[in-house]
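In this view, the complex is presented without one of its protein chains, the others remaining in place.
Naming follows writing order (A, B and C), and every chain is counted from residue 1.
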């Protein structure tokens, strides 16, 4: 950490600062220029609250040199982490198993919300056929309006579990409440949505289980904050984190959010955790799902999470934000071209 | 709601859309131009998920005309709501009482974190003397890093309660966990922090109690989303909401966040709920607290929530982000000038 | 400047870097920690291109300590600059004179665009009566669409000049083209609009004249970039710069831009130049002009630039984004209350 000191300060204030830093077991070196002085700190600075230091009277500015995350940091764990997702709650003979990270490219597909037993069973079969490795579906839905449909909740989780038993696909669903962890016993990969990325009490609880977590970047969160939220879970003991880029909030109005694909190579440089991309929510425009999926694969993502919808009766006028299973199957075909080009294993559709 | 249709579409798709809208009890009027057609919807459109409509194949864009919030909407409740905050848990003779909104200007002051019994008792006495109507103090702290101090938690709430009993000042503290509501029994105004503004499960629970809620705007949330989060709480039955502007995330780097003071008149136009401002967290710079406090008062805010710190031994090198009690007292003096200028009642310091 | 070096690097690369820095007359001090090393640079680092240093292989990050602006920097010019605006082109007996900065509070008012001779003469008289010290009016208009009205151009400048001769009010108008400087001979304060804040070729030319410049902050520009653009003009010799905050682009949709009032105290801390605020363009909502004007004054602004419109026939349905002269006069009255409260001289309306 480097502390830039103000042009003028009292010696007493400086002595107080040094004493406090020594109390934190940090060594200091002072570099004095004509206009200003800087204080270099050596040691474990991750305990320091950078905002508090900035608030000190004689401090002009502060800059971390060491990254504040450790467990998630590639510097200390140079090899890619590979996350094993098991189809929990299946009979031994049914047990399915998916790996994310470490050169694998994994596609997770399914509807935004679980709407009925029939819907989820139908989509599950179709996305499996097309090459999806896992099934996603929302049971608890974070909705801006209290008057909007809030999801089928526990019933939705049960339908997802049935779909898993039918297809063998491990299931992914979003948790919104620290009290729901037990309800998610049969969910194989628990998603923390963008709005809960800094719900620290939830992150702490998820650190106490050992189930894989899909952690989505918040709409207004930096990559470093995403890594710090991963660190929350990991510092509790759960190392099975998959990061997910899903767009950030900007001034642009043609898209709902701006998908930040530079997050893929940057996150993978800073962390050993896998990074997947959600092109459906980021843009809110189904036509963009294919080009953004190909781009994400080309940029080195470890996988995708894609909305697929099946029900033409409900899917008003045939066109929903999510793709149809047919469009999804075609997307997988195009993805395979990109994967081949960058030297990754292709996705194998399991057409029944 | 106005639905703009695409240039070309099949009649069948259009019929499906109309049928669905009729099923929602909405009347429709079609306006056809040369290049495009628009569909006006009349009726209660608050049940419609705007993102779902946007996703329909034949829809080019959608725009709400009616605001999606009702309970919070000034159109249906033209008079200012005045929130009564009671010093709960006090003896009858001690009972204190504060009103926010409706022409009152209320200052809430106290430290960022409760650090010790002595600290909070000392600050409480001093901010009361200077004119603070309530005492703030963080017991559960939302921290970006899992390695940073997380607050004194329940012990912090107890110290706050003691300070209330000593001074009679109602107390404000932040809740981060849906399971903590009972712990907050003696807290008089429960704060929902910026990071939890869209923790919908927490909002729902807070809708089931009748204690006043201080709802802070999220770093990347629009004013409409803030009003929708208030609507979550209000739709559960709890109408006692105070909104708080505390800065939004922008590209500017001189400040931590950009305090959006235009939110004061705009929110007050759209809602009958009181609006207060937190200049300390918004800017992260103690020197800005005074000018931004005066500006907020001039712009018509119903109050302020200000960090005040007392402990010169801990407050490194004499200067913390928060003001000293002396600087706070001076700020109250300047505020009174502004309040007088805009025709509001002045704050009366209770100097012992 | 502090250069943080990467964890591992070759000695040869480090030697190259040191040699280059010495060639720039900079002294260096190396501070080595366990994880990383930092290099402190002492000397005039304003010649260094920070992006180029960041691009060096062995460099992890770079941070300026000295601010990159000099002429605009309050550190080297602690006293407030007061800008004298003269009504150029007037007869000696008519000559008018206005001061901005240094404790004065100056209001500039007038229409968005000069629309006709009658319009500008009428508004000029009315805003003068109400207390405006100068007259604004757009002759060359920056319009997003090539099909929209582009202003009366030179004819507009002539009408403004006539209004000056009638009222004695110095005039302010926006320049958009480096070739128009001569056309602006009779304009007393030349405005550089938000879209041209980084039109460096224009800034250089304006540095060669000695007329005061009103420099508006760009929609996506930091305060430091605004100060660097002022530095462009000042480094050419023209020291007469007034800075103007007029809102920045954010995700919020209730306002056109987000007015950043924290820029007032922050800019005034970093620079000795005056800072005024444009509440009309920032918000795009006439109802917000009054509260934001009062807030700007309370936060310490040196003045305001406000749109005032007069023509009820053209001003469709009586209500334009700009205020009417009557509303402006009422605003001046309220401003005087705030100015009195903060100890500044009140505005004296010159009611004929």
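Operating definition for what follows: a residue touches a chain if its C-beta (ideal position, glycine included) is under 8 Å from a C-beta of that chain, and two chains touch if they have at least 3 such contacts.
Since this is a predicted model, take the numbers as computed values, not measurements.
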From C:4, C:58 or C:135, residue that would touch the chain that is not displayed: C:58
Identified contact with the non-displayed chain, of A:100, A:189 or A:248: A:248
Residue touching the undisplayed chain, where the options are B:180, B:216, B:249 or B:268: B:249
Which of A:47, A:183, A:298 or A:327 contacts the chain that the document leaves out: A:298
For chain C, residues in touch with the removed chain: 9, 13-14, 16-17, 20, 46-47, 49, 51-52, 54-58, 68, 142-149, 176-179, 195-196, 198-201, 204, 218-220, 225, 228, 231-232, 235-236, 249, 256, 284, 286, 316-322
Chain A, residues in touch with the chain not shown (by the definition above): 220, 222-224, 248, 250-255, 258-262, 264-266, 269, 282-283, 285, 287-288, 291-292, 294-300, 334, 337-338, 340-342
Positions on chain B contacted by the hidden chain, ascending: 2, 4, 7, 29, 31-36, 38, 40-43, 60-61, 63, 65-66, 75, 249-251
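Rule of thumb we're sticking to: only the chains that are shown with their structure count from here on.
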Per-chain CA centroid nearest to the all-protein CA mean: B
Same or different contact residues where chain B meets its copy chain A, judged by the half mark: same
Chain centre separation in whole Å, for chain C relative to chain A (CA means): 41
Numbers and ranges of chain B residues touching at least 2 other chains: 220
